[in-house]
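Missing here is one protein chain; the remaining ones are kept as they sit in the complex.
== chain A ==
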Amino acid sequence: TAHSDPNPNHVYFNSRGIWATYVIFIFITHFIVLSIPFISMALAWTLTCQIHNVITYFWLHWEKGAPFEPLDQGESRTLTHWEQLDDGVQFTANKKFLLVVPIVIFLLTTFYTRYDQIHFLVNALSLVLLAIVPKLPQLYRVRIFGINKW
């Protein structure tokens, strides 16, 4: 690459308009789910929340390495995307943004599902387990029970 940073995965999330694109993708997913005729509003919102959490979990916390060969001689091959963002520095603007978005979606979902118990339980579980816990700095490079280590 032409940059000093051997892995472009460290810096691309700082580019112009990428936060807006992320939000736009969430909107698109939500509208697609809303257009399915026979599901209720509550189910639609819960589905959006679940789809978002599952997809972002796989994108940020499951797939390791980069989709191209970076120049860092394999240092990032065992790191998930979340650990590669901003070169592992914690509490950056990108990380705060990515942490806040699923929480906002969860709050909207609880509102639109009228605080129904089962919906709340399902959404809260997926929020905490898939979206919040993996993003905590205490879990940087931690692999529970060795799952997904190599």
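Here is the rule we use: contacts are C-beta pairs under 8 Å (C-beta built on N, C-alpha and C of every residue); 3 or more make two chains touch, one makes a residue touch a chain; residues count from 1.
As a convention for this text, contacts and distances are computed from a predicted model.
*Asks:* Assign the chain not included in the display its UniProt protein name, restricting the answer to "Large ribosomal subunit protein uL2", "Vacuolar ATPase assembly integral membrane protein VMA21", "serine C-palmitoyltransferase" or "Short/branched chain specific acyl-CoA dehydrogenase, mitochondrial".
*Replies:* According to UniProt, the chain not displayed is called "serine C-palmitoyltransferase".
*Asks:* For review purposes, identify every residue of chain A that touches the missing chain, sorted by number.
*Replies:* 1-6, 8, 11-12, 15-18, 20-21, 24-25, 63-71, 77
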